Every structure is written in structure tokens, then in C-alpha cells.
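Inspection log for the structure reproduced underneath, given as C-alpha cells.
All protein chains of the complex are present and in place, except for one that has been dropped.
After this line comes chain A, so read on.
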């Protein structure tokens, strides 16, 4: 976790000495590259488990229902908390 924070700081510090919007175009392409690469290798990680299809068949529906409930209610609670404790719009 510490390394993740250090990676953000490593990008932040040199950029403070560069002009605003420096290399914006290159950055956007690199960002898309890292995002696609990240998701591709996440897929590789899932696919390399030879029992992934059996696991999906056995516990897939239960797991899917839990995920959907958790996502729906976490979104609902964040909206509720923002409404209750967030800044009031003028």
C-alpha cells in the first residue's frame, strides 16, 4: 500500500516543476495503455485457474447475488450519506 502512495508522489513531485498541462496528449495515451494492460492481465489471472468454470457453476449464482446487492446498497448509502452530510448547494 505504501508503494502505491509513493508511486503517486513520484509522479506528483517532478510535475510540480513543469508547465501546466505538460505532455497532456502523451499522458492520455499512456494512461489508456496502462488501463487496458491492467485489465488484460487481470483477465489472464482469472483464466489461469483451471477450475474457474467449475467454481462459477457451483457458487456462481450465490456470489453474483451477493455482489449485486452489495453494489446496489453501497451506491444507495453513498447517495444517502451525501444528501444527509454533504454540502448544501446554494
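Quick note on the criterion: a contact is a pair of C-beta atoms (placed from the backbone, for glycine too) under 8 Å apart; a residue touches a chain by one contact, two chains touch by 3 or more; residues count from 1.
Here is the rule we use: contacts and distances are computed from a predicted model.
Enquirer: Name the chain not shown, per its UniProt record: "Peptide/nickel transport system substrate-binding protein", "Pyruvate dehydrogenase E1 component beta subunit", "Bicyclomycin resistance protein" or "Lysine exporter LysO family protein"?
Expert: "Lysine exporter LysO family protein"
Enquirer: Using the touch rule from the top, list residues of chain A that touch the missing partner.
Expert: Within chain A, the residues touching the omitted chain are 1, 3-5, 7-16, 18-24, 27, 30-32, 34-48, 50, 52, 55-56, 58-60, 62-82, 85-87.
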